[in-house]
Structures are given as structure tokens and as C-alpha cells.
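Quick one: this structure, given as C-alpha cells, is what I'll be asking you about.
Only one protein chain is missing from this complex, and each of the others stays in its spot.
Chain nomenclature is as follows: A, B and C, assigned in order of appearance, with residue numbering initiated at 1 for each chain independently.
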Amino acid sequence: MTTPLVSFEIELVTIMILTLLAATAIAVVRMRGLLEAVMLMGIYSFLGASWMLLLDAPDVAFTEAAVGAGVSTVLVLATLALTTTRAKARERTPVIPLLVVIITGGALAYGTIDMPPFGAADSPANTYPDPSYVERAEHDIHVPNVVTAVLGSYRGYDTLGETVVIFTAGIGVLVLLRGSRARPPASTDEEEGA
Amino acid sequence: MFAAALAGILVTMGLALVRAGRGPTVFDRILALNMFGTKTVLLISVIGFLTGRPDFLDLALVYALMNFIGVIAVLKFSWYGHFGDSEEGSRAGSTEIVR
Amino acid sequence: MIGQLADLIGMVFVLSGALFAIVGAIGLLRLPDFYSRIHGAGITDTLGAGLVLTGLMLYAGPSLAAVKLVMILLFLWITGPTATHALAKAALASGLTPRLAEDSPGPEGEEVTG
Partner (left out) sequence: MTGLTILRVMAKTVIPFILLFALYVQFHGDYGPGGGFQAGVIFAAGLVLYSLVHGLTPVRRVAPERLIEILVAVGVLIFAGTGVVTMLLGGAFLEYGAFTPDHPEHGQHWGLLVIEFGVGVTVASVMITIFSTFASRGRG
């Protein structure tokens, strides 16, 4: 199998996946029942992760699969348990939001004209963060997965910041939900310590 | 040849998506979701072999696992309406499920 | 020679697995009610997935990839039927009745929508 053939096949698969993604997105928007919408969002995550894999980003696809398809489905459902499972019907046709979306989308699409072609060797994405990192990582850090090396070592501060963000999210949920819980007459601590 | 298999799997995913969109019951949708997840596992495995990167199989395993958890979560939610402990709870009720 | 033969058989397995997946998906779409649609989903989840993954195993030969494929296959074969069984049981308990031969046929079971 020659390389151009494989890339043609991959392009075809990518187009099919993107079509399915668009179809799923439209179905999610049109869904009234939120439980059904959550299920379709799970499907959307699976498709998105497959697409990221085709773009050669297995670590991102890994995260999308683990978080988007599994845990976030569970967490969104847990949120629905506290709220409602039916979306409210719209009272009037949303003309202004539609206009805003069309204008913003048009501006963004117009902006892509100036972007270099996808995967171009001289595009900023391929030149600005010094590509030698990829070569140096092999030598500096005896770690075959360059993504791990860059995230953990070259950009260690950034990753520390991200960990702190997750920490803050956890604390925020605890403060919001645990703190406002109506205390029953008996202390809740005994039940939790059991 | 792998591309033909990929196309077949993608067609399957498309048909499952149609069933997920049409329903009519919640259970039909969950069934379609489950099928979609397993087809994604196959898609990833075949893509891994097409591009010659068998590392992708780790990902396929994660997909299989997350699909199972997602299906069980949706099933439990449509059954009890919450994830708490009380088993009898505020069961969503048959009339609401078969809408 | 053996390697080429294994590749060829693997290809046949992968393609027939994809074919079974499509057959099952058509069943999922066309069969009249939820309980019969489970049959369609069952074919894709066990036979389709089994054939595709076995074909890939033959293609990979004895390697770490083959071991991972076995793990994936085992996992799918454990979780898929379990989830489907739980789903069918929950559907039955929720009051969704299977459509039987004496019931009047409706247009693809869509009449329950509401």
C-alpha cells in the first residue's frame, strides 16, 4: 500500500465522519428531551474523538473518549437529575440570535481564507514553537511519547496550572453543592463517616 | 481493503445514528447508542491498522469501556431519574419512558 | 506464504464483519419494535465485532497488538450482551410490551411516539 493511497482513504473517512458529526449536531439541537440530547452528545464525543485520531492526535482523542463519552455523560445526567429533563419550548422564533450566529460564522469563515493551507510546512503552527523540541525531546528526556515530554517537562508550569484548575473545579463543586445542603436535624457527619 | 471495511462500519454508524434520532422509545435510543459505541471501537481498531499504528488499540479499549459506562448511566437515569442510593426513589415511571 | 494466507483470511474476516455490521444496522432501523431491534444490534455487537477483530488479529500475527485485540474482544463480548440484557429487562419492567403477531401492524413501530 503506497502512502498517497492511504491518505486518500483517510481523507474519505474524515469526510464521512465530519458528515456524521454535522448530522449529530443538528439532531442534538432539534431534540426536545434532554436525556435524548445527552445520548446524542455521547455519540458526538465518539465521533469527535475518532476525528482527532485521524488528525494524528491520539492523546487528545484519548482524553475526548475518556471525558466526553464516559464521565461527562454521567455528570451531565447527574445535573439533569437536579434540574429537569425537558427543554422549554421557545416562545418566538429566534431571529436575532440567528443573525448573530450567521454574522459571526461568516466572519470566522472569512478569516480562514488568510490561513495557510492545512498542514503547510511554513505555517505558524509548524514553525513558531521550535520544531526542534520534537527532536530534542528524544535526547533530553528519555520518553518516547513526545506529548508527555512536552506537557510534563518543557511546559511543566502550564500543566501545573491545569492541575490547579481541576483542583479549583472540584473545590468549587464542593462549596456550591455541599455548602448549601439543607442540614437535617441530626448531623450528616455520622452518615458520611459510616 | 481496510477502507472498504471502514466505509461499511461508517454506514453502520450512520444507520445507528438514524435510529438514535428517531427513537421512538428511550430504549431504542440507548440500544443505538450502545451499537454506535461498539462500532466506534471497531472503527478505531481498523484505523489503527490502516495507518500502521497499533498504539491506537489502547484507545479502542477506552472507547469500549466508556461506552459501557455511558450506557449503564443512561439506563439507570431513565430508570430512577437520579443516581442516588434509594432504590425505589422517584422512578421515572413507565408512562414517561414510553413516550 | 503463511503470512500472506493469514493476511488474506484476515481481510475476508474483516470485510465479512463489516457486512454483518451493516446487516445488523439495517435490522436495527427496519425491524418493527424495540424487542426485535435487539436482534439487529446483537448481530453487529457480537458477530460483526467478533469477525472484524478476529480478522485484525490474523492480520497482526502473534504480537502485543493481537493480545490487545483479544482484550477488546473479550471486553465487548462481556459488556455488550450485559448492557443489552439490562436494557431489555428495564424495557419490559417499564411496561413496554413486545408486539406480537396478532397485533395489528403499524408503520415501523413509530405509532408509539407522542
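Keep this in mind: contacts are C-beta pairs under 8 Å (C-beta built on N, C-alpha and C of every residue); 3 or more make two chains touch, one makes a residue touch a chain.
Note that the coordinates shown come from a computational prediction; the quantities given were computed from them, not determined experimentally.
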item: Where the unshown chain meets chain B, residue by residue; value: 55-56, 58-59, 61-62, 65-66, 68-69, 72-73, 76, 79, 82-87, 89-90
item: Chain A residues touching the omitted chain (full complex); value: 58-59, 61-63, 66-67, 70-71, 74-75, 78-79, 81-82, 139-145, 147-149, 151-153, 156-157, 159-160, 163-164, 166-167, 169-171, 173-174, 177-178, 181, 192-194
item: Interface with the unshown chain - residue positions in chain C; value: 75, 78-79, 82-83, 85-86, 89-90, 93
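Convention: only the chains that are shown with their structure count from here on.
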item: Most heavily contacting chain pair (counted by C-beta pairs in contact); value: B-C
item: Chain nearest the overall Cα centroid; value: B
item: Centroid spacing, where centroids are CA-atom means, of chain A and chain C in whole angstrom; value: 28
item: Centroid spacing, where centroids are CA-atom means, of chain A and chain B in whole angstrom; value: 18
item: Euclidean distance of C-alpha centroids - chain B vs chain C, Å; value: 12
item: Two or more partner chains touched - positions in chain A; value: none
item: Junction residues of chain C, two or more chains touched; value: none
item: Residue numbers on chain C that touch chain B, as the complex places them; value: 11, 14-15, 17-19, 21-22, 24-26, 28-29, 34, 37-38, 41, 44-45, 48-49, 52-53, 56, 59-60, 63-65, 68-69, 71-72, 75-76, 79-80, 82-84, 86-88, 90-91, 94-96, 109-110, 112-114
item: Residue numbers on chain B that touch chain A, as the complex places them; value: 2-3, 6-7, 10, 13-14, 17, 20-21, 23, 26, 29-30, 33, 36-37, 40, 43-44, 47, 50-51, 53, 55-56, 58-59, 62-63, 65-67, 69-70, 73-74, 77-78, 81-84, 99
item: Contacting residues of chain A [partner chain B, same complex]; value: 6, 9-10, 12-13, 16-17, 20, 23-24, 27, 31, 33, 35-36, 38-40, 42-43, 46-47, 49-50, 53-54, 58, 61-62, 65-66, 69-71, 73-74, 77-78, 80-81, 85
